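Heads up: the structure comes next, in structure tokens.
Omission of a single protein chain aside, the complex is shown with its protein chains in their original locations.
The first chain written gets the first letter, and so on, giving A and B; residue counts start at 1 in each chain.
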Amino acid sequence: MSETKTETAAEREAALGGIGCDKRRKEDARFIRGQGNYIDDIKLPNMVFGDFVRSPYAHARIKSIDAEKAKAVPGVIAVLTAADLKPLNLHWMPTLAGDTQAVLADEKVHFQNQEVAFVIAEDRYAAADGIQLVDVDYEELPVLIDPKKALEDGAPILREDVKDKDEVGQGPRRHPNHIFNWQSGDKDATDKAFAGAQVTVKEEIFYQRVHPAPIETCGCVASMDAVSGRLTLYGTFQAPHVVRTIVSLIAGLPESKIRVISPDVGGGFGNKVGAYPGYVCAIVGSIVLGRPVKWIESRIDNISTTAFARDYHMTGELAADKDGKITGLRANVLADHGAFNTHAQPMKWPAGFFNIVTGSYDVPTAHVTVDGVYTNKAPGGVSYRCSFRVTEAAYLIERMLDVLAQKIGVDKAEIRLRNFIKPEQFPYNSCLGWEYDSGDYPAALKQAMKAVGYEDLRKEQAEKRARGELMGIGIATFTEIVGAGPSRNCDILGIKMFESCEIRVHPTGSATARLGTKSTGQGHETTYAQIIATEIGIPSDLITVEEGDTDTAPYGLGTYGSRTTPVGAAAAARAGRKIREKAKKIAAHMLEVSENDLEWDVDRFTVKGVPDLSATMKDIAMAAYSNLPEGLEHGLEVVDYYDPPNMTYPFGAYICVVDVNRHTGEISVRSFYALDDCGTRINPMIIEGQVHGGLTEAFGIAMGQEIVYDDMGNVLGASFLDYFMPTAVETPHWETDHTVTPSPHHPLGAKGVGESPNVGGVPAFSNAVVDAFAHLGVTHMPMPHAAWRVWQTCHELGIDK
Amino acid sequence: MIPASFEYHRPGSVDEVVSLLAELGEEGRVLAGGHSLIPMMKLRLAEPAHLIDLTGVEGLRGIAEVEGAIHIGAMTTQAEIIKSDALAERCPILREAAELIADPQVRALGTIGGNAANGDPGNDIPAVMMAVDAAYVLRGSDGERTVAARDFYQGPFETALAVGEFLTAIRIPAPPAGQGQAYCKLKRKVGDYAIAATAVTLAVDGGVCGQAAVALTNVGITPLYAEAASTALVGTAVDAAAVEAAVEAAVAITDPAADLRGPVEYRRHAAGVMTRRAIETALARAKGG
Partner (left out) sequence: MAKTDIKLTVNGQEAAGSVEPRTLLIHFLREQLGLTGSHIGCETSHCGACTVDLNGKSVKSCTVFAVQADGGEVLTVEGLAQGGELHPLQAAFAEDHGLQCGFCTPGMLVRAHRLLQENPDPSDAEVRVGISGNLCRCTGYQNIVKAIRNAAQAMREKEAAQ
């Protein structure tokens, strides 16, 4: 039984390729060869292609739709309209936020490029020809673009379908264009704190409408097998099981007859969480025609119709004593959700976790209100590379800290050090109801300041200011809240937001693991294998990880909100531990000792005090199928459903340095330092890659991205010609660093990291830009900091000549 | 994002192109690098019934020096412009501008003729051609004629090209001795259209400016030749006052649209900043050799 080889424990541990090593990614083997299998690569026999006729108007009544000419185009097979879907009750569909959304415009269009008809043809060329020939007669209606006007008396009523309803899924509302009012905190105590404050500051802060815009757009292939009655739906889904449940509810098919497959997904960032009309139309098309139907978004469709993010008009207020110690916080938000409330977040949270707005700071009392409104814009409100509305919250508090620092004349690092939650206060209960698990904020900021030479930078800045030059230093010391979530307060359609992992250890000592999450580029096939390797002592190279097929994976809620590591990885670790528990019983039988006499040793159980007497996991695996103690079931397979006891709270300290050209308004990012603390680090190489990517997306948002509408509701610039996508040339060099403060409640101590750089990156950039003008009395500048906007500030200050 | 159907023609000679264009009239369009036209076709903003691909036409490609002047075939790609050391020696502004157009892939196929002739006010080459006082060689069924770049542009996507005509070559007169050139472009990112850009050529002799030309990109419905700005420099020492006068004169003729690249006021201001920068750079280069 004992091994003859005398590898040290360290050597055996290294051979596992487990937690903590920079394991190269398993998925890369296919991607670098062009052998990924993305949605548009899927080609089924007899497959046809569907695409949309879209509305040129933002608000209009549909008087008639004439598809006869389109149907006459060679290759066009069918044209679906709302009238065709109505008998099936599929012309509207429920949203994850309790509202309803038109699948195909029913009598009215509510935003430009809304789906009006679905043309199905033999290929995408014929479909495009057909789309051009569908005649739609519209009667234009008054357009509402400004959310601030949405709640005025006499504002055009957008959603006639719900105009008489007292609520649309998220509590009482007060106007036909009002969706919800959500509050958190103690209003009276907050009012009192402000009334008695030595210092107060207030700022209007708008976080503009942006889009996740993964390089692969959304799409699907629906294939209904008329004989078996089974529907297979391939698609770009971050949450395949949730899609299956939604499809079942919408289409009335039993879930056992629906198989949802997410193949390789070319980036998600929140864009691929929701359910879109394209999915429903492809399914209906397949049912009607008995042929597989493919739908693939164009880039313009992607940016102008599916899953925008942010669009939060925020007012932030801080009360403080004369030294800058915060005594109260107020935040009021007007949230523009567009034409339908299709935000994708846990259902009890219409404004997501916006009440993390107290950030990394010990704020004694606070009050927050968020009002959602309808406008004639694309529907949504998804979490673009962030946990639900955390980016908006972090942006507000990190900006407000700077505003306060400027007001009382304290350094922007110092104001943070004075207000941080102290290490000894953890677990920390915030005044808005969150229990922060762990953190050491002062240590992180001090390490960051030292790394960048903060004092010297401030000296240099002072010298430059004396010469009339503009240089800004931006700090963001953010706290994220991720890992939705605990069943007591997180659900989607009533389904609790647990995560799952099934592990099957095979007789010859390898394993297959299946999970309910779905990688969209984060490298789950590698990192889950690392976790399981460490837990069960089988090399990660011998562990195959599968996700994204609802026929094989256990039910899970998917990947978004940085929940894979906090929830999915916990399930993986716990499933591994269940394997080990059973393995221990088998090892005891094999070694003829009591379980109590065994100890775990990297990849085997060893008899305590007799290191030569051991059973390796490989041997135990075979024994599980061949040599079991009495009373134990065969096999070595488990499944774990993990309901997290709490969220995790990754944090970071970012410092950005910019130079500003006062003649042109151009910003040059001189350096960017990012320290992240995501608790236990599973694969440092992948963590660093996630940080690079998140910072780059933050750079795009802060410096140029915005979905702009004109007064007529025309969306301006929804292609990559106009929508600002940084190339390698503009993208700054990123310097990364870390501290490690494990989560006390997570089985591995890990917290998640993918979204931190976006949450912390945006305020770091913005704070740096504003800081460049701080000595001139500027306290806030609107995002994105495109050169023209920055120039406007220079111009108003008279320093642009 | 699929173009409408069309018929494809791939002539081998200029004469064939001319007769195809004569036959097809407004239904025919020439296809050069395709990087303006094909996206327009995919958006169905352009639906030509016939495309005449110039790729196989003999004699439309290449850079040559003819009696001191520079002749560039219309189908010469931006990549070839950049690669030509001889051209960079004789007329460096072409490389400088071409490097600011789009990205490597687009420059591999995108042609100088296409950029010059399609009439998009956002294109970079037209202002450069105005600054070097180039002439465009046009061929049609009535034979060949030349039109000065400065007279070529009439409106957005409207040019002096008549139906049945196409651009075959660009002729640039020998740059005078002591000329400095510069193209300065303010843009949001690599490959983007200019917020504003200015092309300048100027020659100094004994400290006095003997020749100057200023032209602007993407700040009007056409590329703009800034005649008054050019005149404001000639005969001066290109001192601060002269530069100021030229900048003011250049800005005065701008009439940009507000778009995602900025409001009107900013883009006019940017035109001034780019003009100043281009004059100063061209002057330094003129003095430097």
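FYI, a contact is a pair of C-beta atoms (placed from the backbone, for glycine too) under 8 Å apart; a residue touches a chain by one contact, two chains touch by 3 or more.
These numbers were taken from a predicted model, which means no experiment stands behind them.
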Which displayed chains the hidden chain touches across the whole complex: A, B
Touching residue (missing chain; options A:Phe206, A:Trp600, A:Tyr641 or A:Phe720): A:Phe720
Residue among B:Ala22, B:Ala69 or B:Ala108 touching the omitted chain: B:Ala108
Chain A residues that touch the omitted chain in the full complex: 24-25, 27-38, 40-41, 43, 123-125, 213-217, 264-267, 269, 298-299, 520-523, 685-686, 688-689, 692-697, 719-721, 725, 727-729, 731, 733-734
Where the unshown chain meets chain B, residue by residue: 1-8, 10, 34-35, 38-39, 41-42, 51, 53, 55, 79, 102-106, 108-109, 190-191
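Please note the rule applied: only the chains that are shown with their structure count from here on.
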Chain centre separation in whole Å, for chain B relative to chain A (CA means): 44
Sites on chain B touched by chain A in the complex: 1-2, 4-5, 44, 103, 186, 188-191, 195, 259-263, 265-267, 269-270, 273
Complex interface listing, chain A residues touching chain B: 124-125, 127-129, 132, 298-300, 663-666, 704, 706, 708, 716-717, 722, 724-727, 729-730, 786-788, 791-792, 795, 800
